[in-house]
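Note sheet for the following structure.
Only a single protein chain was left out; the remaining protein chains are all shown in position.
What follows is chain A.
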Amino acid sequence: MADVTHASNAPPAHLAAGTPPILELVNIAKYFPGVIANENVSLNVFPGEIHALLGENGAGKSTLMNVVTGLYQPDAGEIIIDGYGTTFPAPDAAIAAGIGMVHQHFRLVPRFTVAENLHLGWSETPRRLSGKDIEERASALSKKFGLPITPSAVVSSLSAGEQQRVEILRVLSRGARLLILDEPTAVLSPVEVGELFSALRRFRSEGGAVVIISHKLDEIMALADRVSVLRQGRLVGTHQTCDVTPDSLVTEMIGRPVTLATSYPRQSPAPAGGEAEPLSLKQVTVRDAAGVVRLDDVSLALRPGEVLGIAGVTGNGQPELAEVLTGLKAAESGTVYLNGKAANRADPAMFAHAGVGHVPEDRLKRALMPGLSVAENMALREYDRPPIGGRFSFSMAQARKFAQMLADRAGVKLPGTQVQIRGLSGGNQQRLVLEREIRIASHVLVASYPSRGLDIGAISAMRDMLARARDAGVAVVLMSEDLDEIFALSDRIAVLYAGRLMGVMDRADADRESIGALMSGRNLSEAA
C-alpha cells in the first residue's frame, strides 16, 4: 500500500509515532440492492486509541462495523489486522482475531443469568460445569476488567446499563483487543454513561482499541482521541479530536451547520385554557406482570396546544405512563379519561381513532414489523381508510405511494418501498415512525425518547415537528432523558420518580436544580 501518511492517519498524539495499527481498512465497499452503504472507506485504528465514527443516519457506520466483525462481507477492499490481510467469513473468525462488537440492540438471552450469558459459546467449556463454577468465573472476570456485575441476576431484570456491561464483559472475556460499540450511550442514564466511559478509558490505558459510534458530539469530544466522519457511505475525513469542534463535525457530517434551538416560541398565541382536556389520568395505578407497582397513584391532565415534558431517570415508570396514555395498558385502579369519557379498557384502537399518536420507546419491537416491507409498515396506522384501504380492501399500490410520501417528508432515502424495513438504518426507522405517528396525532402525541438514535439534523427536524404539532393544538407528551430537550420544548414539566408523580410545574417556574432534586426522589420542601 502507499506509505503516504498525513497527520490524521497518524496515531493519536499520546501514542509513539511508529505504532503499527491494529486494524486497517483499505478501500472497503459494501453494496445493498440500490444502496451504496460503504465505498472507498480507508481507516486505521491503533492500540491504545478511542476512535469515534460519526455520520448522519444511514451514512453507513453500522454497516462498516458489521463488515469489520464478519457479519457482512465487503464487496471490495481489504481488512488488515496487525499487518496481515484477512477475511472474516463469520463473526467467530473476527472474535478469534480479537475483534468484539456490542450491537445497538442487545443480544443477550433474557431468561438466563448474567453468568450463563457470559459463558454462552465459551470455547473452552469444560466437561463438567456447575452453576457455581461459572458464577465464580464471572465474578473473576468482572474484577479483572473492572466492570461490576451480579453473576446470579437474571438478565431480563437488569437495567439497560447493566445489560450493556454484561455485553461488554462478554466481548472482553473472549480476549477482544478491539472493542466496537454501536451507539452505546443511547439507552444509558448519565451516571451509567460516566461508568461506561471510565471502563473504556481503562481498557485504552491497557493497550486496547475502541471504535465508538455515537450521535452525541459532546460525549465524543470528551472521550475520543480521533474521529472519522462518514457521509453517504464515503469517508470524508479523519481528525485528531483536538483539531475539531462539534460545529465543524456537524458541518462535515451533514454539509451545513445545525444548532439545536433552546426554545421553540409559538407561532400563534397559546390557547386560552378552559378548553376540554383531551386526555387525563385520575389516581392511576399500574402494576407489571410480576405484580410490582410501576405507576403509583398518578393524576395528570393534558392540555391542548401544550407540550408536557416528563423528566425522570429511565426506569421510573415512563413506559407504563406512555402505555396507559395510549390505551395499550389498562389502569389497575383509577381512571383514564379520553375526551372526558372514562376509558378503562386497554383498547389501543379506540385511542388511535380518537387521534392519539404514540412514538414508543422501543420502536423496533413495538411499532414496526421488521420482516415486512416499508410500505406495509408505514400503512400500519392508516390501512383502514382511503386511499390505502377500506372496510375490506387493502391496496398495496396506494400503501407504496403513501410510504414514499412519508419517506420524502422525513428526508429518508429509500432504495424502494418494497424492501424490508429491517434493512433501513436505525435512525431512518425512527424517523419514519415519527412521521407516521405525527400524522394521526390530531389530539394527543405521546413521544417517548424521540431523539434516540437520530442524528443532530433529524433531532432538529423532530423538535420542529413537535413544536408545529403543539401550535396546531395537539397535546404533546415528551419523555426524554435529555433535560435540555425538555426545557427547550415544554410548557409544563412533570417529574416521575419510582412511579410517582413528584410534581408538575410550569416551565417558567422550573430550574435544573429543582427538577434534578425531584428526579432523585427528594421533595422540593426537603430540597430547599
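The criterion applied here is as follows: a residue touches a chain if its C-beta (ideal position, glycine included) is under 8 Å from a C-beta of that chain, and two chains touch if they have at least 3 such contacts; residues count from 1.
We adopt the following convention: contacts and distances are computed from a predicted model.
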Checklist entry - Going by UniProt, what is the name of the one chain that was not included in the view, given "Urease accessory protein UreG", "ABC transporter permease", "Acetolactate synthase small subunit" or "tRNA 2-thiouridine synthesizing protein A"? => result "ABC transporter permease"
Next on the checklist: Using the document's definition of touch, tell me which of A:34, A:340, A:371 or A:415 contacts the absent chain.
Outcome noted: A:371
Checklist outcome for this item: Per the whole complex, from A:13, A:90 or A:261 the residue touching the absent chain is A:90
Checklist entry - If the hidden chain were put back, which of A:146, A:237 or A:348 would touch it? => result A:348
Checklist outcome for this item: Sole touch to the unshown chain from A:331, A:379 or A:474: residue A:379
Checklist outcome for this item: It is residues of chain A that touch the chain not shown, namely 73-78, 87, 89-90, 327-328, 347-353, 358, 360, 365-372, 376, 379-381, 383-384, 389-396, 420
